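A single protein chain has been omitted; all remaining protein chains appear in their positions.
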Amino acid sequence: MSATYRAVNWNAHKKKYDLIALACVALFVAVYVGVGSLVFRGNGAISAPVLAIRALGVCAVVMLHVVLMIGPMARLTHLAAPLLYNRRHLGVMTFVVALAHAALATLYYGSFGGANPLTVVLTMSGSGASPGAFPFVVPGAVALMVLFLMAATSHDFWLANLGAWWWKWIHMGVYGAYVCIVGHLALGVMQSEKSVVYLVMILVGAGLLSGLHIAAGVRAWKRDARTDDAVQGWIDAGALDAIPMGCAISVRARGHAPVAVYRHEGGVSAIHGVCAHQGGPLAEGRVVGGCVTCPWHGYQYKPEDGCAPAPYDDKLATHEVKVVDGRVMVRIEGDSR
Amino acid sequence: MAGMDWFLAILGGYLAIGAVFAVAFVTRGAERIDANARGAGWGFRLMAVPGSAALWPWLAMKWARPRRVVTLTPRDTLAHRRVHLLAWCVIPLLVVAIVAWGWLGGVDPTGVGAVSP
Partner (left out) sequence: MSDERGFYVGYLEAPPAHARFVKRAILVLMWLCVVGAGVSAWAMRHPGEAVWDTSTPRMFEGVLRESPYPMLETEEGVYLIVRIGKFGAQDRVAGLADRWVRLEGYLLERDGRRMIELLDDAGAIDEVSGTPAGSEDRQDFGEVSLRGEIVDSKCYLGAMKPGDGKGHKPCATLCVGNGIPPMLVVHHDGGGKDYYILATDAFGAANEMVREYLGEAVEVRGRVVERGGVRFVRALGIERR
């Protein structure tokens, strides 16, 4: 990456994405509060802060599900790529909504009693190992801390300085956060909110998430396994005719990261198959405007030399390539996982 | 109670040091470890404050020994992809276990009780 960092590199798509996401959050909270105050009225009305705490909490849980669904959806169909493009803004919004839920709950339940509200909610939500006595606020707080760490390190500055590899591992902490939130609900408010609606919502959510992730994972596993055993040296990447113009196929040699073999107007090029930005699969990209373009966030490299167009200064390794009897041969050597 | 107060005090102290560090880091340190932060606007710098406050010991080390890491060959994400798959084979089992424990094992305190003489 290069070019001076900005808070957000706004473009039309990102603006629309954020506006729609904010509108959905507002719609969700408004409908929850609206229905909650219509169904429970008069002397049986639910206290306004409780209604707000619950609206924000349920909203954050639904947002987390949406955020988690986008990744595998984009791996299953390239049509979902626009949802993936600005996902980190959605992640930051999820943290903000969860923080609002936590702050309001801490102030409402923990204040007005002369004690530190944080100490109250963290120590008084239970003290035993049974479901009824489990301190349900603790897993909620852990999940919030994970979401904070993810939101705080979401800018490309952190991605560049932590390195995509570490950054991705840190951000996989969201799976732990998801499990913690299930515990926060099942051992917390669901102990006395026994409507089967909540049980169904959690199980359907978990089913959808795991179904999508497993489907996308199995697909990727099969694709990775297909090329995993090729030996090093000159490798037969397949027939030239099998590569549509402007597209690529992925070649993998043992002990080596995948290589994207591109067919473009200038001939055939082989370029390191992992994007320097977030590690996106370059072989699934296209040539756009003469440059190899990553399917994840549109990072570009010139196919001849692997250099990003100015003002960016990234460079990906390239490999020798030749066409023999209509077959594309790529030379992959060394160890560069 | 006392344990939690200690934990919160330590966490608060860590973040307080982090906040002071973050101000220095986003105004001076960030461009020492990353040339792209040179001349960056206040929007970016403000946005880097929470992360700097949270990760300050690691950043302080980087700031003390700036080393521009140039990666020509980004590492493959195969390990991540496999962990995604493995994680989602385990997570649904955890979710079902937690929900079953909480749902079936928990007695609704607001539910029907009984009085025995």
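The letters A and B name the chains in turn, as written, and every chain counts its residues from 1.
Here is the rule we use: a contact is a pair of C-beta atoms (placed from the backbone, for glycine too) under 8 Å apart; a residue touches a chain by one contact, two chains touch by 3 or more.
Predicted, not measured: the structure shown is a model, and the values here were computed from it.
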{"item": "Which residue of A:G132, A:G163, A:G176 or A:G211 touches the chain not shown here", "value": "A:G132"}
{"item": "Interface with the unshown chain - residue positions in chain B", "value": "106-117"}
{"item": "Contact footprint on chain A, counting only the chain that is left out", "value": "11, 13-14, 20, 24, 27-36, 39-40, 42-47, 50, 54-55, 58-59, 62, 66, 77-83, 85-86, 108-110, 112-115, 120-121, 124-128, 130, 132-133, 136-137, 187-195, 197-198, 201, 244, 246-247, 285-286, 288-289, 293, 295, 297-298"}
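Assume only the chains that are shown with their structure count from here on.
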{"item": "Sites on chain A touched by chain B in the complex", "value": "1-8, 71-72, 116, 118-119, 122-123, 130-132, 134, 148-149, 151-153, 155, 157-158, 160-161, 163-165, 168-169, 172, 175, 178-179, 182-183, 186-187, 190-192, 194, 199, 202-203, 206-207, 209-210, 213-214, 216-218, 220-221, 224, 257-258, 272, 274-276, 279, 315-317, 336-337"}
{"item": "In the complex, chain B residues that touch chain A", "value": "1, 4-5, 8, 30, 33-34, 36-41, 43-44, 46-48, 50-51, 54-55, 62, 69, 71-78, 80-85, 87-89, 91-92, 94-96, 98-99, 101-103, 105-111"}
